[in-house]
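Note that one protein chain is taken out, while the other chains of the complex remain in position.
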Amino acid sequence: ARVGFIGLGTMGHGMATSLINSGHTLTVWNRTDDKCNDIVTLGASKAASAAEVVQTSDITFCSVADPEALRDVVFNLGGVLEGIKSGKGFVSMSTVDAETSKDVNEAVTARGGRFLEAPVLGSKKQSIDGTLIILSAGDKTLFQDCESSFSAMSKKFLHLGNVGSATQMKIALNLLFGSVTASLAESMALAEKAGLDCSALMDILTTGLILDPMVKAQGKAMLNDDYPLTACLNNMQKDMRLVLSMGDEYSQQLPVAAAVNEMYKKAKSLGHGDEDMSAIYKAYSQ
Amino acid sequence: ARVGFIGLGTMGHGMATSLINSGHTLTVWNRTDDKCNDIVTLGASKAASAAEVVQTSDITFCSVADPEALRDVVFNLGGVLEGIKSGKGFVSMSTVDAETSKDVNEAVTARGGRFLEAPVLGSKKQSIDGTLIILSAGDKTLFQDCESSFSAMSKKFLHLGNVGSATQMKIALNLLFGSVTASLAESMALAEKAGLDCSALMDILTTGLILDPMVKAQGKAMLNDDYPLTACLNNMQKDMRLVLSMGDEYSQQLPVAAAVNEMYKKAKSLGHGDEDMSAIYKAYSQ
Amino acid sequence: ARVGFIGLGTMGHGMATSLINSGHTLTVWNRTDDKCNDIVTLGASKAASAAEVVQTSDITFCSVADPEALRDVVFNLGGVLEGIKSGKGFVSMSTVDAETSKDVNEAVTARGGRFLEAPVLGSKKQSIDGTLIILSAGDKTLFQDCESSFSAMSKKFLHLGNVGSATQMKIALNLLFGSVTASLAESMALAEKAGLDCSALMDILTTGLILDPMVKAQGKAMLNDDYPLTACLNNMQKDMRLVLSMGDEYSQQLPVAAAVNEMYKKAKSLGHGDEDMSAIYKAYSQ
Partner (left out) sequence: ARVGFIGLGTMGHGMATSLINSGHTLTVWNRTDDKCNDIVTLGASKAASAAEVVQTSDITFCSVADPEALRDVVFNLGGVLEGIKSGKGFVSMSTVDAETSKDVNEAVTARGGRFLEAPVLGSKKQSIDGTLIILSAGDKTLFQDCESSFSAMSKKFLHLGNVGSATQMKIALNLLFGSVTASLAESMALAEKAGLDCSALMDILTTGLILDPMVKAQGKAMLNDDYPLTACLNNMQKDMRLVLSMGDEYSQQLPVAAAVNEMYKKAKSLGHGDEDMSAIYKAYSQ
């Protein structure tokens, strides 16, 4: 199958390189022409427009900066839509809002094409190494046809349901990533205010794996609604109290810990104090 | 050097086993006698009281359930204090409040003894495997004398300063662990409310390492006050907005994300929007 | 001056009645005809369409349920725009989003008309009594021409600047009203969990005026950036600590108090602990 790639920016360049290096027949296009050069050197063809990429390819992947850029490259003169006809596949790998994703889906399918939204987890390095994680949603047959391409670009790819589901999954994951970052900042700020050695704190955190195994075990507990005891919720709530009391002592603002403590209290008041701390999930699911 | 161990509960039993298995001459005591048996089988001596352990040993380690248990074992008749004399080392490995730790320190040093508070990170499995992390604070010469014992019990041990510092460090770390747990619960609850596949969410999170490498890189950035761009703070704040808007759509309570978003906004208003998302630290350190 | 009123719902009916009762020459229109009857009995004329109200009147007031209803009554066939010509005044008293308000403003002024957005504070009773508060923004000459009408409908009316400012002011006020309501709920919930007499709590709160005078004094302090001491911020932060500690004791979730406490701590860490509690404003304005 012939594949195409539109958008050779930070992420797209690495993904397109993974496609060509894994033996795919590839046609590329980028708004600014010179970013195509080294991929052409590796054997790809260069198209004159986004429409031409789609015309030449069975499946076209697209990675652009934001919703506006996606709308431009799809709907404008010489854009993706002009090349779509029955059976053509279009895979949007940008992270855009659900509405944009759905608008593109409608336009593509109205012309007989097939559509997948497929935002990725990972950064530049993973795009080059072909070790991204691809969250896709939409046309299931297109997902199957993408197997060799997705294998080239990622270490894992999933089909998550109807268009919109992949975007929502990425949002739910971003909640975790954004909150972990803030929690780390809060932890470090408290340590620093108290005159502790923050490099020792990082040394401890990075001696081995801590958070990934913890989250793995806790996620399993939440999925099964069964919370095997590692540390009991009452204890963790007591610890959060110590955290806040230490913040008080040093007048260090700890808004995340304060919000977290309220949820442990809620779980406790619902009767889950003697279960594992992961039973905080009950305070949310109720 | 002869070493002693008081308290053979979930954690203490594993730690004492690590000591005897690594060739230390060990004397043990536990409130309920029968927990000593298998360690005695491995070659340890059994003392008649906590005081006797201390009298027999150069350094005595102690792991009990809570501050009250520690006070009992130290101050009661037949307790640790009765055995303390010049040069004796006492190492408290329980997680207790700073005040209890300081009281024990005073009492031990008043009799010429040396004291370390040494709470640990890790659970039963790590105590058996000898792969705990030991956070210690207090007498530096005692810390040096503990090297072979700490090596047997842990994969990493640190000296963090005066008595109190190790306790505070553990509190600062608990802030992170407790908040990550809550953030995971919030992420899962949002996914479930939206009808997403929560087992896919966990599948994505556990495909490879995500949080540990992320926290390692971000911690380094915060320590160096230099934030190499992986994802810019403005983008993360926009993502948190999408998170909250999705929570709104499904009427899912997201108090942690809401508190987190306010700190990204604060960092943005301080002019760090174009830096890496880890620059949220600036909103705290100011 | 002849005035018109479009929309005789819960609020509009009271406002129109105030206009006719104060001697204004009034023309009215309502989507469902029968709501006009009693106002016609009082001497008003009934128009056949919104456009006719505007054609007949120098200034037309409009109070409808939501942005969609406003767009309908302005832009649809037989709507307000058809009647607008040079010098006509149109005053939108509905609470709508800033965008809708600006769209109507553009359309009205493009035809030579004058526009005010004028959302109100108050409920049905105040609309009947003519004791609303009118927040207006937009054409200043129209504001002046509205003086006798606004006097009939309200106890206070203000001009707050360009179109959009009145809407934003109402949003800023809603922050306060919504948060006070939540704070009261939190206070009552804590009292109830602790077994206190909640009707005594309300009895205390309603014995005399408490919140209005407090807010008046505090607002003045914030405006002047000068915080005469009534209760010092350090004391209030200590009190919030007692609040949270009591919440802890009874496992009562107190997310608002927890967030509030963090801001008092922030103000304290900025050096305002010995000033009045209203100096919490410094934690925000920084």
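When the chains are written out, they are named A, B and C in that same order, and each has its own residue count from 1.
Please note the rule applied: a contact is a pair of C-beta atoms (placed from the backbone, for glycine too) under 8 Å apart; a residue touches a chain by one contact, two chains touch by 3 or more.
As the structure is a prediction and not an experimental result, all values here were calculated from the model.
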{"item": "Which of C:69, C:128 or C:246 contacts the chain that the document leaves out", "value": "C:246"}
{"item": "Absent-chain interface as seen on chain C, which is shown", "value": "97, 121, 123, 131, 133, 135, 155-156, 158, 160-161, 165, 168-169, 171-192, 194, 196-212, 214-216, 218-220, 222-223, 230-231, 236, 239-240, 242-243, 246, 252-264, 277-278, 280-281, 283-285"}
{"item": "Touching residues (missing chain, whole complex) on chain B", "value": "241, 244, 247-248, 251-255, 258-259, 261-263, 265-266, 268-269"}
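The rule we apply is simple: only the chains that are shown with their structure count from here on.
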{"item": "Closest chain to the centre of mass proxy, which here is the mean CA position", "value": "A"}
{"item": "Multi-partner residues of chain C (each touching 2 or more other chains)", "value": "255, 259"}
